[in-house]
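Just one protein chain is left out here, and the rest sit where they should.
Going in written order, the chains are labelled A, B and C, and every chain counts its residues from 1.
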Amino acid sequence: MLNFESDYIEGAHPLILERLAQTNMEALSGYCVDKYCESAKEKIKAACEDKDAVVEFIVGGTQTNQLVIDSILKPFEGVIAAHTGHVSVHEAGAIEYTGHKVLTVPGHNGKMDAKELDEYIADFYADGNHEHMVFPGLIYISFPTEYGTLYSKQELTEISRVCKTRQIPLFVDGARLGYGLTSLECDITLAELAKLADVFYIGGTKVGALCGEAIVFTHNNEPAHFVNLTKKHGALLAKGRLLGVQFDTLFTDDLYFKISKNAIEQAMVIKKALAEKGYKFLLDSPTNQQFVVVENFKLPKLSEHVKYGFWEKVDDDHTAIRFATSWATSEEKMKELIEIL
Amino acid sequence: MLNFESDYIEGAHPLILERLAQTNMEALSGYCVDKYCESAKEKIKAACEDKDAVVEFIVGGTQTNQLVIDSILKPFEGVIAAHTGHVSVHEAGAIEYTGHKVLTVPGHNGKMDAKELDEYIADFYADGNHEHMVFPGLIYISFPTEYGTLYSKQELTEISRVCKTRQIPLFVDGARLGYGLTSLECDITLAELAKLADVFYIGGTKVGALCGEAIVFTHNNEPAHFVNLTKKHGALLAKGRLLGVQFDTLFTDDLYFKISKNAIEQAMVIKKALAEKGYKFLLDSPTNQQFVVVENFKLPKLSEHVKYGFWEKVDDDHTAIRFATSWATSEEKMKELIEIL
Amino acid sequence: MLNFESDYIEGAHPLILERLAQTNMEALSGYCVDKYCESAKEKIKAACEDKDAVVEFIVGGTQTNQLVIDSILKPFEGVIAAHTGHVSVHEAGAIEYTGHKVLTVPGHNGKMDAKELDEYIADFYADGNHEHMVFPGLIYISFPTEYGTLYSKQELTEISRVCKTRQIPLFVDGARLGYGLTSLECDITLAELAKLADVFYIGGTKVGALCGEAIVFTHNNEPAHFVNLTKKHGALLAKGRLLGVQFDTLFTDDLYFKISKNAIEQAMVIKKALAEKGYKFLLDSPTNQQFVVVENFKLPKLSEHVKYGFWEKVDDDHTAIRFATSWATSEEKMKELIEIL
Partner (left out) sequence: MLNFESDYIEGAHPLILERLAQTNMEALSGYCVDKYCESAKEKIKAACEDKDAVVEFIVGGTQTNQLVIDSILKPFEGVIAAHTGHVSVHEAGAIEYTGHKVLTVPGHNGKMDAKELDEYIADFYADGNHEHMVFPGLIYISFPTEYGTLYSKQELTEISRVCKTRQIPLFVDGARLGYGLTSLECDITLAELAKLADVFYIGGTKVGALCGEAIVFTHNNEPAHFVNLTKKHGALLAKGRLLGVQFDTLFTDDLYFKISKNAIEQAMVIKKALAEKGYKFLLDSPTNQQFVVVENFKLPKLSEHVKYGFWEKVDDDHTAIRFATSWATSEEKMKELIEIL
């Protein structure tokens, strides 16, 4: 059966497994201070063109969001996200578990609007009662968003400007960063992103790794004793080499970008083919997630041949379903999918 | 200067101070197990016509919301409130501080709609991904709401029915309960409320006491070791007599209801007078909080004579301001206010 | 029946009730910004001879410990207390509830030793693994201690010196501060204490008030947005006047110290009388708590006439029981107690 359920259904890129095998018996210290972690950090800093950056490796995405947000927020602060943001909806309350509120602004196809964000903050400070409310202390956006959409350079710059004016740091969730940066519609580079964001992460789990996310604190602004905070969150990996080797491989010879591109290419072919066949889309996604509106009666049949993600009810007769491509999607499988649809 | 800023600007009803003085030198055990607490609990249970009820006294309202919600929710659950609910907006993240998310449904003049509530819960369970989301574990409503509005008996019954069907308990924040139950539009009694709610509290702070809220767990459903949880929250008052004597007084000879009625009477006179003068209201409030829409240029002048609550911007030229009456509002001051307006 | 169970069995000093009654109908803003709170704060700052101090009022002791400790500690830090400290044992895990560990050093009759404290900190930093441990971030001592004992000026100075050297702030729990400062063995003044401690509180609940503790941040070192943090903890009292009027009264004409003295005088008479009758003490307490070792078989009889606090088992045949005097203990009751014993 075909499987387009998500972008984490396969294991790791073969080069990663190879490097893990090659380095397997070397004796290395734990907790991400080994030579592979060091090398990976240097390569990521170079790719970000940011000498002052501090890079840290964490196993998973929700864990990273929880740890970064909790570490940066002061006790009287919450994080602002789009109401559709991953931290707002799909992390089982992991942010609130740390004692912090997720404040929300409207999400437009997954994206927040710089102007609405600014108004939210202005309204907060205009309220005479704001000492009884949660202070906005961090802005969270996803790139690409949970809906596969992308902020333009212009939009990111405007959000960043709001953040700077209001003196609130900007955090970019890059669980699918590769699929954003290699999108044909993307007009921003990794280095430019590193300038605009105060902290972001480069997703490995969905882009070729077995697990792992690389946090980049962009301006030497890592919270004090971050290793301790990581341990306190239960998020410090003993065999840090597992993360070091993977990211070292991904950031050698642009592997991260090359394999990301594959996902985009397959997704764009599917998108075009389905549009030609008359399918409608929930929204116009330029990345590896495509949301197709299907008549409900067709779903049982479809499910016999292909696994997809249920996304949302559109109306009584239609459902939006998601097809996700990845670094591992082959041209062959992509063609089979088009055939079936 | 006149002061209609809030319903907690005066001290306590004189009878309360008298009783505190009379009982002052009696030697009593601490932590709300003295005879005055016992007597007050019995009187409240009688007023609620609920023998199985368990009553507990807490100093303040946010503290009570925080403690009740945290004690009832299981670790995978959050509380559903109207997006304008006090716990959603004005408690500085006190609920999230306990590790639980406040989930929101739309507030209509402060009230949630039973049907929208039911749909929210249905949608939650329809989402294939709901193990990655926060389970709805408690419904929070305010009676009266933060906007002074009231649920009808019919509306409360419908919300309660949703709760029972979904097996989710119902919690009623009664910080201003007296001003709700004695409103001319109220069609429900305390005993009826006690049947519909699984837990609620009878507000003292805003209705004649120096401090204090009486939690009523209505069906012998107090969480295990509630005293310990109260202590853990820093909410266990050493000299529990302070709460016991106050509630014992408030629930002797219907004092609580008699003094609540005064607030309603004064508020209704103000409401009528202002309507006659052509003032518009933000909404139609049948309780002690009246929200009047005033042209911005009039505010500075008004502020010279009377203290009021800033509520919200209506448009560029108008602001909604709040006048709150209370058990202590005199006819004389009420007339002065009307004169000024 | 006689009652020496604790020092919070009576209500408030009569002057406090009088002032509450006098000011009762004045319209005042809430949340501790009224004129009585302001006046009380000024008087306390004057008594502490510290112009830069910031004073805040909180309802209860555990609440104060929880709020102060949580507000001061950084996320990677815990608080060091004696293993017998109130925060270590008798607050139902209120400190851990905030996410912070209580680290312990040995308690010697309730007191920590400056040298052992310093060694604890030195050992922490000597451990190569200390990023995996909880950093010491605050020192907590009680004055008097939970065992009624007192630190000498010399001992306090040494602890303070360790704190300054290690750059860790010192917090003094003064739930019974009056009974410490007026003890015959006390060789330190309130102003001197305010110089040595970074933050401490002046207990009202056990020293004449219905409720209330006055936190003193001694060197303009109040945590940012402390009002918000107080609200988030559910600890912000709506009718702040209740605390303001009480502390304003206690710090007018040295009332706080005068009434504390009464407790000490009664306690010393009891102590002397019992010693003469051959009673043994668990330890030598110079304050209002006296711990007497009694043969178990005598306890049932004693319980018929007097309420006391069970303290601890001494051996199979003996139990230490506590008699507490207070501002309200009369000479007459004290004599009755001696008679019975």
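As a convention for this text, a contact is a pair of C-beta atoms (placed from the backbone, for glycine too) under 8 Å apart; a residue touches a chain by one contact, two chains touch by 3 or more.
As the structure is a computational prediction, the values presented were derived from the model and not from experiment.
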item: Of C:L15, C:M133, C:V227 or C:L283, the residue in touch with the unshown chain; value: C:M133
item: Omitted-chain contact residue, chosen from B:V102, B:A214, B:L229 or B:L243; value: B:L229
item: Residue among C:G11, C:G60 or C:G78 touching the omitted chain; value: C:G78
item: From A:C32, A:C48, A:V79 or A:A92, residue that would touch the chain that is not displayed; value: A:A92
item: In chain B, positions touching the absent partner; value: 70-71, 74-76, 99, 131-132, 135, 224-225, 227-229, 231-232
item: Absent-chain interface as seen on chain A, which is shown; value: 3, 5-6, 8-12, 14, 17, 20-21, 23-30, 59-67, 91-94, 97, 205-206, 210-211, 228-229, 231-239, 241-242, 307, 328
item: Chain C, residues in touch with the chain not shown (by the definition above); value: 76, 78, 89-93, 96-102, 126, 128-129, 131-134, 310, 313
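The working rule: only the chains that are shown with their structure count from here on.
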item: Chain separated most widely from chain B, comparing mean CA positions; value: A
item: Gap in Å, rounded to a whole number, between the CA centres of chain C and chain B; value: 33
item: Between chain A and chain B, centroid-to-centroid distance (C-alpha), Å; value: 42
item: Where chain C touches two or more other chains, by residue; value: 228-229, 231-232
